[in-house]
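Note that one protein chain of the assembly has been removed; the remaining protein chains are unaltered in position.
By written order: A and B. Residues from 1 in each chain.
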Amino acid sequence: MATLVHRSPEVEAQEVNYLNVEHGWKSWLLTTDHKRIAMLYVISITLMFFVGGLMAVLFRINLLEPEGLFSAETYNRLFSMHGIVMVFFFLVPSIPATLANFLIPIMIGAKDLAFPRVNLLSWYIYVLGAILTLYAVVRGGVDTGWTFYAPYSSTYSNSYVLAAAFGVFTAGFSSILTGLNFIVTVHKMRAPGMTWSRLPLFVWSNYATGLIQVLGTPVLAITLLLLAFERIAHVGIFDPNIGGDPILFQHLFWFYSHPAVYIMILPGMGVISEIVSCFSRKRVFGYNFVAFSSMAIAVLSFVVWGHHMFLTGESMYTGLAFSLLSFMVAVPSAIKVFNWTATMYKGSVQFDTPMLYAFGFIGLFTIGGLTGLHLATLGTDVATHGTYFVVAHFHYVMVGGMVMAFMGGLHFWWPKMTGRLYPEAWSKFAALIVFIGFNLTFFPQFILGYLGMPRRYHAYPPEFQALNVLSTAGASILGVGYIIPMVYFIWSLKSGPKAGNNPWGAAGLEWQIPSPPTTFNFDETPIVTEEAYNYGPLEEVVG
Amino acid sequence: MTVHAHIPKVGTLVAVWAALLVATGLTSTVAYFDLGWLNIVIALLIAVVKASLVVWIFMGVRHTTNLTKLFVVAGLVWLSIMVLITYSDYSTRSWNYQPQPWSHAAGNGPAAK
Partner (left out) sequence: MADIVVSEGHEPALEGTHLKHHFATAAQQMDADTLGMWTFLITEVLFFGGMFASYAVYRNLYLDAFASTSLYMNVVLGGTNTAVLICSSLTMALAVRAAQLSNRKHLQLFLILTMIFGAAFLVIKGFEYHDKWVEGLIPGIHWFGYPEFPQYAYHAEILFFLYFCMTGMHALHMVVGLGLLSYLLIQARRNIFGASYYTPVEMIGLYWHFVDIVWIFLFPLLYLIGYHLHLHHK
């Protein structure tokens, strides 16, 4: 394996690492160390997560009563800003900008990403976008939905569309730069012996994510720009009054935003591959299939966008083609689920907190994915488009999937990033709370949607109240489940037990270096000679 | 593999420059005549040839790695996906679909007129 010497914990604890090598705000705000930049992102996206979460709590409170507790105006702004903040400022950057930023150079045996200053720039651009969007929030938000559909957003809405659109536009460039950095890094910075077939699957997933970011996000940029020009000039290409087509906006918007949902799940899948293999003490079953599936998802994600538009006016024949392609894109995801399951089969499964989140992911992502097929089917989509069925579907994949994977990844690599362990009992408890809270919030929404409750309405028929109350109760529990880890993570920074190099006994280059790592990761460039996940025969595993 | 720098010959660069100017004159000249649907086809073909010359020679793709060539092709393929599929929505909207009844014995004749 690597050529590094394993030192004793006492010596490691006194060593200089990337966190304490320099002090002062300049050493953080002008850093080019990918690990420090990852921590800057952790702080920013956590802040945005709680902003978006607060909006969710507020509008779920509104939904306690059938007539709605707030006005329709207020409700529309709350769910729109919730979507914008959560999608563009939490989910899209989440794992790539934090965990992948931290780990990819280490996992491939490099000292940093290919373009460290571009990495820092991407964080500043993210912050600028966040400030613009928070300005929109503070001034009252937008009420167009996170999808900014024309002509409402371009002509009729009285809200801060331009501010929010420019905030998202800016954040898009942050995403493009991150993806560009990962692509070049994985191609050009691998250590000797680190061939593509020896890469951890986490690297494969984030590489595929980078491809999507680079190919899709520019289209979002131009779409928002065209929307802004329309709004400013009061005439444009999405305006039916002059012969423009609002559906064109939808085509351009969803060309990015559908692949975007794969930006929001692929990194999570990468985390699950790492966690499942470590806590089954077994290499990932079907490595080639899983790696290939990441690439297949990245490619196929670009030819299914029309399934968001079955009912809005696109040609039926285009809809047929998109429906078929949407079925095809489900296959690689399913392949991954089967492979993770096969990894656990005859493995030595341990129920540490990261593995609990991985279990949650596999089950909930599967439900989310299967309900997606229901929506991809033209006939059933007629009944469920624009209802809470859709809302439940995407929350199962985004929250039950990606956020769980993010939590699992945070718990798995926290000891590596901070050098500290968190309290196991509290972390397991929080995982359970999250699981219960999540299902209580979103399972009733499948039923509500199937019964016909439309989304994006502040009020609903009284017979739906019981399920809505259940959902709001679930949301409060879910919120508690997210707050508990914030508390013990912060606690662990000062008072958690010191973690050694490899508290989980995991395979991977990142576990061969100290926790936390030094600024340049490796004393000498490692020479890689073995495949990833070389856990060896189970008889050799101790305890 | 390392890419050893390829230094282009001045003659090659000037030849490409001349070809590009000739092609520009050609595209303007052809556009002057009404050839119906051929006008746009020829215009795009000439533009593609010009762009290819710039990419292949001026941008040095001829002498670059296979990976770079793959990236260039991928960019063009993705652009095509976006343009062609969006375009196909508009071109198929006018296709009519006449649903057929299950059986004429049902009584009411064809469902749509």
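Here are a few things to note about the model shown:
Definition applied: a residue touches a chain if its C-beta (ideal position, glycine included) is under 8 Å from a C-beta of that chain, and two chains touch if they have at least 3 such contacts.
In this text the structure is predicted, and so the values were computed from the model without any measurement.
Touch with the chain omitted from the figure is made, among A:F50, A:F115, A:Y450 or A:Y488, by A:F115. What chain A contributes to its contact with the hidden chain is residues 110-116, 176, 180-181, 183-185, 187-190, 192, 195-196, 214-219, 221-223, 225-226, 229, 233-237, 241-245, 248, 251-252, 255, 520, 525. Across the interface with the omitted chain, chain B contributes residues 1-3, 5, 7-8, 10, 13-14, 16-17, 20-21, 24, 27-28, 31-35, 39, 43-44, 46-47, 50-51, 54-55, 57-60, 64-68, 71-72, 74-76, 78-79, 82-83, 86-87, 90-91.
The criterion applied here is as follows: only the chains that are shown with their structure count from here on.
Centroids built from CA atoms put chain B at 35 Å from chain A. Chain contact summary for the complex, chain A toward chain B: residues 187, 215, 219, 247-248, 251-252, 255, 302-303, 306, 314-318, 321.
In the complex of the two chains, the chain B residues touching chain A come out as 67, 74-75, 78, 81-82, 85-86, 88-90, 92-93, 95, 97.
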